[in-house]
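Here it is, the structure in full.
Apart from one protein chain that is not included, each protein chain of the complex appears where it belongs.
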Amino acid sequence: MSGLLVEARGLTRRFAEIHALKHLDLDVQTGEAVAILGPNGAGKTTLLRLLATLLRPSAGSLKLFGKPLNDGGAQARRQIGFLSHSSFLYPDLTPIENLEFYAAAFRVTDASERVREALNEVGLLGWRNRPVGTLSRGMEQRCALARALLHRPSLLLLDEPFSGLDVDSAAMLSAILRREHEQGATILMTTHELPRALEACSRGIVLARGEARWDGSLIDVDLDALRQTYSASTSAS
Amino acid sequence: MTSRAIAWTDSLLPPLTFFTMASALYLVFVYVPTDEAQGIVQRIFYFHVPIAMMTYCSVATVALFSILYLWRGDRVYDRVAHAGGELAVFFCSLVLITGPIWARPIWGTWWTWDARLTATLILWLIYAAYLMLRSVSPGVEGARYAAVLGIVGAFDVPIINRAVYWWRTIHPAVLVNREGGTGLTDPRMQLALAVSFVGFFLLFLLLLRLRTDSLRLTDSVEDLRQQALTA
Partner (left out) sequence: MSGLLALIRKDLRVELRTKETLASLLLLGILTLLVLSFAFEPGSESRGEAAPGALWVAVTFSAVLGMNRSFASERDNDCLQGLLLCPVDRGTIYLAKAAANFLFMMAAQAVILPVFVFFFDQTISSSWLGVMACLALGVLGLSAVGTLFAAIAVRTRAREVMLPLLMLPLVVPLFIGGIRTTARLLAGRPLADVAQWLNLMLAFDLVFLVVGWLVFAYAVEE
């Protein structure tokens, strides 16, 4: 076992003739917390969706958990938690019903206890029996977080998780991410807010137009150099 | 296919098709004797049958290249499937036009609910839906959906034919299916049919090639446009 959780070589993804991602090479070690930075249209979401096996690469190879995705990715997905702008929750079902479904689909062993535990962690235990469609946006996002963590995934993929969150929810998310990281989970998070990236992650990758422009440690990083690379990649070239 | 082979085909196919079709026209309208039972209108048979065969050829093309496209992802396969779909509707329409033209003088009605023609009508509807699906969802997504339909449609064809055939033959009160074999004993008639067959097959290949190429050019233009927009 190489200890590489993610191993991508020449990863390319086209949408018609638009190259969202161009020949990206990426190695992520188990336990790393990586921030993927970049302007809109850089390919951040595309990269995350490729890693979550929601998209197939147009070219290149991808190995997750040390193995290529042979069975269409079903095995890999068991250990992946994906958080996106959409909550993937059925509005007519309650949080508890939604999580019970995902627990069954992900074959979580201690399903009912785990569901309660997850809801409790995000502070939704009091709203567990109200349909998700009646919850506020913030509560829905917290429920989505519970959904993503329900099956104790070892790889967390988060697409702009802090955007639109109120202060309390943001603090809760930070705390949860920190705890997951300490317990050995690997985290890949896209964001366009540098402060969030610095706070939560130890490594940063700047993407622009489908290519990696910068890849390095965020600890003791030269902020000015990083900001320069970032603005250079943001402006049209 | 290598570009040399393609260039070869491109220069040979049109004249060959023209020559064969011209021969077929001569044979069918001048050479072949008039059928005693059905009269002049029977000559449509020499076109109707090959055209019907080309319909099935087109359907098979759509199915094969749809599978190849889903499996391999190369857009060339999608273009051939698309062209095949257009040809399926084209040849199907011709069958549905020549059929009634043939039936009317002989049986006095335009449409006899004959098994073959009914099955062809259903086929027409499936591939017309194929073309509509393409027009309603453009790009790569539409290509994938069309490929799914192309595959499902082809699997359905034998089942549809069986169902419609049983439907008609279990009803003896209805007009007998006229296409019972060629029943052609006269070698001149057999020749005319064979040449017509070859002619229409060459026409199918020619049209397939022309349409696929035309779609390739459309795609190139669209690609250039996209690149210009995002540059």
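As written, the chain order gives the labels A and B, with residue 1 at the start of each chain.
Assume a contact is a pair of C-beta atoms (placed from the backbone, for glycine too) under 8 Å apart; a residue touches a chain by one contact, two chains touch by 3 or more.
Only a predicted model underlies this, so the values are computations on that prediction, with no experimental measurement involved.
Enquirer: Using the definition of touch stated at the top, determine which of B:V59, B:V164, B:M189 or B:L203 touches the missing chain.
Expert: Answering carefully, the residue with contact to the hidden chain is B:V164.
Enquirer: Using the definition of touch stated at the top, determine which of B:V28, B:I44, B:L117 or B:L149 touches the missing chain.
Expert: B:L149
Enquirer: Where does chain A touch the missing chain, residue by residue?
Expert: Considering the whole complex, chain A reaches the absent chain at 52-56, 71-72, 74-78, 80, 82, 84, 86-93, 97, 101-102, 104-107, 131-133, 140, 147.
Enquirer: Given the full complex, what residues of chain B touch the hidden partner chain?
Expert: Residues 70, 122-123, 125-126, 129, 132-133, 136-137, 141-142, 144-145, 147-149, 151-153, 155-156, 159-160, 162-164, 166-167, 170 of chain B touch the chain absent from view.
Assume only the chains that are shown with their structure count from here on.
Enquirer: Starting from the mean Cα coordinates of chain A and chain B, work out the distance between those two points in Å.
Expert: Once rounded, the distance between the two centres reads 50 Å.
Enquirer: Can you name the residues of chain A that touch chain B in the complex?
Expert: Touch list, chain A to chain B: 15-18, 58.
Enquirer: Considering the complex alone, what residue numbers of chain B touch chain A?
Expert: Interface residues on chain B, with respect to chain A: 73, 139-140, 222-223, 226-227, 230.
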